[in-house]
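For reference, the structure is listed below as structure tokens.
The other protein chains are all here in position, but one chain of the complex has been omitted.
Just so it is clear, A and B label the chains in written order, and each chain counts residues from 1 on its own.
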Amino acid sequence: MQVFKKTISVSSSRHCEMIDISQEVKRFVSAHNVKDGHVHIFCPHTTAAITINENADPDVQDDILLTLRRVFPKNADGYKHCEGNSDSHVKSSLVGASESILISDGELVLGVWQGIYFCEFDGPRSRKVIMHIHAIS
Amino acid sequence: MQVFKKTISVSSSRHCEMIDISQEVKRFVSAHNVKDGHVHIFCPHTTAAITINENADPDVQDDILLTLRRVFPKNADGYKHCEGNSDSHVKSSLVGASESILISDGELVLGVWQGIYFCEFDGPRSRKVIMHIHAIS
Partner (left out) sequence: MQVFKKTISVSSSRHCEMIDISQEVKRFVSAHNVKDGHVHIFCPHTTAAITINENADPDVQDDILLTLRRVFPKNADGYKHCEGNSDSHVKSSLVGASESILISDGELVLGVWQGIYFCEFDGPRSRKVIMHIHAIS
């Protein structure tokens, strides 16, 4: 059992944005010749998240962000947090701070249409994504 | 440390449906005499998800699906994705593509009322669920 660790930087250019980090994850796994295990992808920020979704039509990402903005609007009655980004914190907890991706025979286990996304909910900002591989073989 | 892998097929019969896969997961773990570790359950589709929820009253599943349909309706202003299933992609990211279930003394670690569900958000369809056990002992 071996551990490999890498932290990457991600820069968002909009207030809300889904940034495809699949290639960074794939390169990290390939670089260590891992056959089996998993890679854990963690977002150390409380107004951002990690998710898996469609990587073919970029309209899907726009529609997801549109929906989250409609259901969880920036300004809602009763918000107390002085930074004015309570909606971003809500989205972070609902989408979730991490994903664990299986590694099988040297490849990430992902469906044909799946990509791994860093979700920015309070940008634009410079962010970090922490990746650890737990390699069984 | 050992790895065991299995892919199962799941057929949904409705547009949105929660299908209990707990028994398939339990049988997979029992078949390999795993004492400790975890089983990672992954959905390789972008309009479906994996969750854990109540396995006693089927009304709970209906109410969860009803709520998701009400809050994230199929037709919403501004959707661009031409397949017309943007709501399904949203639900997929919010419920999440995977669950990791602990294995302790040969048993899945689940609460008394918990079952593991494949969530179909764009059916009916034939789907896959990928399961890997990472066995420590």
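Quick notes on this structure:
By our rule, a contact is a pair of C-beta atoms (placed from the backbone, for glycine too) under 8 Å apart; a residue touches a chain by one contact, two chains touch by 3 or more.
Only a predicted model underlies this, so the values are computations on that prediction, with no experimental measurement involved.
Annotation: of A:S12, A:N55 or A:S92, A:S92 touches the absent chain (contact as defined above).
Within the entire complex, the positions of chain B that touch the omitted partner chain are 1, 36-38, 51-54, 57, 59-60, 62-64, 66-68, 70-71, 94-96, 99-100, 102, 104, 109-114, 136-137. In the full complex, chain A contacts the hidden chain through residues 1-3, 5, 40, 42-46, 71-72, 76, 78-83, 86-87, 89-90, 92-94, 96-98, 100, 130, 132, 134.
By definition in this document, only the chains that are shown with their structure count from here on.
The geometric centre of chain A is 19 Å away from that of chain B, both derived from CA atoms.
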